[in-house]
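The following block contains the structure, expressed as structure tokens.
Some chains omitted; the rest stay in position.
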Amino acid sequence: MDTSLVLQNLLSPPVLFFFLGVLAVLLGSDLDIPSPLPKLFSLYLLLAIGFKGGLELQHSGLAGQVLPTISAAVLMSLAVPLITFLVLRTRLDAFNAAAIAATYGSISAVTFITAQSFLGVLGVSFDGFMVAALALMESPAIIIGLLLVKLAAPQERPGGGEMSWSSVLREAFLNSSVFLLVGSLVIGFLVAQYSPSGVTKMEPFTDKLFYGALSFFLLDMGIVAAQRLAELQKAGAFLIAFALLCPPVNALLGLGIALLLGLAQGNALLFMVLCASASYIAVPAAMRMTVPEANPSLYISTSLGLTFPFNIVVGIPAYMAIVQRLIPAT
Amino acid sequence: MKRVDLIFSERELDKICTAIDKAGAPGYSVMRHVTGRGPNGEVSEGMDFSGLGANAHVIVFCGADVLAKLRSSVRPILKYYGGVAFVAEAESF
């Protein structure tokens, strides 16, 4: 059964196109998706996932598991950076440790979307409020990252005066991916409530195209991730091990919480994926601004070159196998 | 007259433009989606969609007086965040 899950994931269009992108780089093909086309797809995916999440959130309401799950997600985005920081600090300076910790406390929307698509293929249902959890996990990680720097390295910073709290908070709560995701979620919610015909008319765009657009975007992600692989040598064995062990460990932490909360299979998988994934958009942007002392290639290369592919290819089906073993299907 | 070329991450674009305005420059020109390599490593097109983005290349044609003010308003930003700048002679057309 586990191998069938792995195969079902490996042989789905999004993952296959991801491999195609990786292969393009490894074989030296000149295939590339020029900017800003990747941005078109990433904006589209955020808008669509937010909108659909809002629709479903309106259907399910805020009762039941919604608030506990979302609160647990936010707690995880605070706890993971703290734990991770302690591990990283054994080998790295405070700046790099804090930046990487924030990266891993946050989430990757594309990993989440790929997990949703995987559930769709399996026919396992999940709830719209998980998108709210997704949206709320980026900001706390950014703030914790900065607090860690303030606490662990206060005296060492020459230009630290540059950085005001207001700009940090703006970066945390108003960075483009959080803003678009939350905004689309709210719009989806309002439209579902007040404008049912609007829902129907949006569907071909936000729903029908979604899977294909995800596949196209993962083709680009495969190219980008493979380009990052070369840089990983500089990261060193410690960080490589970290990038590959952090996801399963955090996924298991997430699983424990999912069991405590009594989440059903679909939501449990998504919760694990949120904990296991690392940011490569919002948090790197924030870290570049607030912790310029950290080396971007460390947090981007681990997150994008290792953790992202690991989750997409191996992690999602593996987490699902455990979920199926521990949580009965409904 | 002077020509100043500033190349840095586009995430700092607003900050730099404000600093250029503050220095009293008569104008400036911005190109985005610039890639390259510098003291802080490589910036490639593949990262354009990520949070780090690509570089911006800003050109300022200005008098020598403005150049001095530019140095004091722009240099600290480049020093803190990275980026390079160069100056050359120019005359009006």
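So that you can tell them apart, the chains are marked A and B in the order they are listed, and the count of residues begins at 1 in each.
By definition in this document, contacts are C-beta pairs under 8 Å (C-beta built on N, C-alpha and C of every residue); 3 or more make two chains touch, one makes a residue touch a chain.
Treat the numbers as computed from the prediction; the structure is a model and nothing was measured.
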item: Chain copy counts across the complete structure file, not just the copies drawn; value: A x3, B x3
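In the analysis below, only the chains that are shown with their structure count from here on.
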item: Euclidean distance of C-alpha centroids - subunit A vs subunit B, Å; value: 32
item: Subunit B contact footprint on subunit A (complex, rising order); value: 32, 34-36, 38-39, 42, 159, 162, 175, 220, 223-224, 227, 279-286, 288-289, 292, 295-297, 300, 304
item: Subunit A-touching residues of subunit B, taken from the complex the two chains share; value: 9, 11, 33, 41, 44-54, 76, 79-82
